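A single protein chain has been removed from this complex, and every other one stays in its place.
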Amino acid sequence: MVVPLIILGTLSLIGGWIGVPKALGGADHFEHFLAPVFQAYAPAEAATHAATETAPTEDEDRGLELALMGTSVGVAVIGFGAAWYLYYKRKDLPAKMAASAGSVYRLVLDKYRIDELYGAVIIQPLIWISTNVFWRGIDVGLIDRGVDEAAAGALDVSDGVRQMQSGNIRSYAGWVTAGAAVVIAFMVWRGLR
Amino acid sequence: MNFINENIVTIVTFLPLAGALLLLVFPRRARDLRYFALGISLVTLLASLHLPWHFQRGADGFQYEQNVSWITHPNIHYHVGVDGISLWLVVLTTFLMPLCVLVSWKSVNERVKEFFILMLVLETAMIGVFVALDLFLFYFFWEATLIPMALIIGMFGHGRRIYAAVKFFLYTMIASVFMLAAVLWLYAHVGSFDFLEIQRAIQQGAVPGFAGAAKWLFLGFFVAFAVKVPMFPLHTWLPDAHVEAPTAGSVLLAGVLLKMGTYGLLRFNVGLFPEQARANAGWIVALAIIGIIYGALVAMIQPNIKRLIAYTSVSHLGFVVLGIFSFTQIGMDGAVYQMLNHGVSTGALFMLLGMIYDRRHTYDIHEYGGLATPMPIYATFFTFIMLSSVGLPLLNGFVGEFMILSGAFLAKQIWGILAATGVIWSACYLLWMYQRVFQGPVTNPANASLRDLDAREQISLWPLAVAALVMGVAPMLWLHSISPSVTVALKQFEAATQASAPAMTHLSNAFMTVFGR
Partner (left out) sequence: MIPTVDYIRILPELVLSVFGILIMLLDPTLPRATGKKTLGLIALVATLAGLAATCIQAQNYGDAFFGMVRVDAFSVFFHFVILLIALVVILTSFDYLEVQQIHSGEYYGLVLFGTVGMLLMTSAIELVLIFIALEISSISTYILAGFRRRTAESSESSLKYFLLGSFATAFFLYGVALVFGATGTTNVYGIAKALQTQPSLLVYLAVALMFVGLGFKVASAPFHVWTPDVYEGSPAPVVALMSTGPKAAAFAVLLRVLFATGAPGWFWMVWVSAALSMTIGNIGALVQNNIKRLLAYSSIAHAGYLLVAFAAAKQTGISAAIFYAASYAAMNVGAFAIVSHISSRGERYVSLDDYAGLGRRSPVLAGILTIFLLSLIGIPITGGFFAKFYVFSAALQANLVGLTIIGVINSAIAAYYYLRVIVYMYMRDERVEAAVPRIPAGLGIGLAISLIATIYLGVLPGRVLEYALRGAQDLLK
């Protein structure tokens, strides 16, 4: 675990060194690295800029930058300091703080129980709908059953057709006669037209 | 050289068939058969690499064309050729084939000869579908893929293989006969089966009776392709076919056969009937988006891993259909690219599943758990391929999905928004599945002593993993040839429908600047 951290730390140092902002007197080499990508938008952007606002001055810019830098570094320092104090200097303090906070502590420990809420409101219903409505309901119950029923239906009709073959020769002759009658009647009708 | 240039498409298409015929007379010693099949598929791959190597990027129309009169009455020609869209689909097919042979090395032990004959015949048919420029020839190869695939599923598959094979065959065949009727109608009224001739005739309005029949022709082609893609609600044959098919069968089914459907939609539905395509785009995209979301949600809760991945195909190819029917350059580019991506990543996923099936003979998620411990190499490959399927940037899936979503967004914002949720769902189902199968402690003692991947299995996975990475960081290698052909298709589409595509030059320029070097 330590080795990757060392590598990352070194790279951060190098990256920070290269990109020391102009506000602190360095020549920022990173700033315009991705600019070519947005060149297509640049004319449009420049137009909107000129139309809507005046470009901020260098000094105002600098002040804002320094303030932001100071804030982010400050927060990191406070966190570092608090951690050093609670977990290094006074190791007993965290447990006492937890005991006195009680249920609030447990709420925060449970991450405000958002995971459980999320699970109950979104995940469980989603899984239930997907399993029962989508999969079993529509896919298997509706579509697949439709296909299987159509197939079964075809086989049933086939069974029906099969009944025509009674094996009885007189019924066969009957079918032939019936067919012939229809054909003859039709042709006679055609002929009379 | 000229001879090769003229005949390369025929060579690539029929080389596997020649191999299959040779296999017929081979003696039955299993090892020789496997090496021979591997050899033939590798030679076909090498031959097919000639196609992109000498492809002229940006040239109009089809290349490596070969047009020989086959039958005079009716007027059928053996007309083949590739353009940017079909070129890489052919290479995808020949690329996946040797890997399929490798994957089946140990898992197919009975009737090995029949298996490889069927695979090689299938390869010829699949390549033929992509290169055919004569509608009759296209239908010929389209139908020719049915029997080998059905036999592969039915003879070499698992428990309910007969049901799955018959379902696959009948579902697809019933849908394709409508395409046959449409093809025959076009022939009867144009006098030729040639794709380019028919396209020109339709554009010039020289087809008698077209106005009334166009809607039905469009639907006829559409039904056949929609079942193949597969689009909701005609998709239920796919999970059954995948679950019961042997590994190599699944890889080819997901990797190539499904692309035949999307390729057909692009080439024929949009290419021949642009006005109907635009008119019907609304409900087609609706079905595609339903497919994306529905497919993903149903995939999420599947207890059978193979069925899970099968449903993801429904979801991913919904993206492709969305891209095609967005009628934007970037959307259609992305759709073609995503076809290739899906072939690589889902093909690899099925190979991985096959490897675990070889060991445990089950696809049930509950049987697994904590597999990363006994099989770390396998877990790594799985992670890599899975992330490619999810669409993680740096891997191929991201490029395709991003382009499709851009196109969808440009076409209609709501399409883009709804489809984009699909990205979330795909992460859901894959990551959750991964967690249940690979992470945590080994819950089932049967998994504790599983053997990790051996050399052969790793060799079959490495090309796909490398492809996923390269396709993700250098997509221009492929888009260079795909994009101009899509531009041509889109121009013809716009000319026919006289609608202007939304302005997307900025976005695609930005994209090309970032990715194209």
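First chain written, first letter: the chains are A and B, and each begins at residue 1.
Quick note on the criterion: contacts are C-beta pairs under 8 Å (C-beta built on N, C-alpha and C of every residue); 3 or more make two chains touch, one makes a residue touch a chain.
Please read these numbers as outputs of a predicted model, since none were measured by experiment.
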Task: Selected residue (touches chain absent from view) among A:4, A:102 or A:191 - done: A:191
Open item on the list: Tell me which of B:47, B:177 or B:365 is the one touching the absent chain.
Closed with: B:177
Task: Full-complex contact with the absent chain, from B:149, B:165 or B:385 - done: B:165
Task: Where the unshown chain meets subunit B, residue by residue - done: 70-74, 111, 114, 136, 139-141, 143-144, 146-147, 150-151, 154-155, 161-162, 165-166, 169-170, 173-174, 177-178, 180-181, 184-185, 187-188
Open item on the list: Contact with the hidden chain only, please: which subunit A residues?
Closed with: 154-155, 157-159, 161-162, 164-165, 167, 169, 171-173, 175-176, 178-180, 182-184, 186-188, 190-192
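Assume only the chains that are shown with their structure count from here on.
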- [ ] Express in whole angstrom the distance between the two chain centres, defined as the mean CA positions of subunit A and subunit B.
- [x] 24
Task: Residues of subunit B defined as touching subunit A within the complex - done: 167, 171, 233, 236, 294, 297-298, 300-302, 506, 509-510, 513-514
Task: Residue numbers on subunit A that touch subunit B, as the complex places them - done: 36-41, 126-127, 129-131, 134-135, 138-139, 143-144, 147
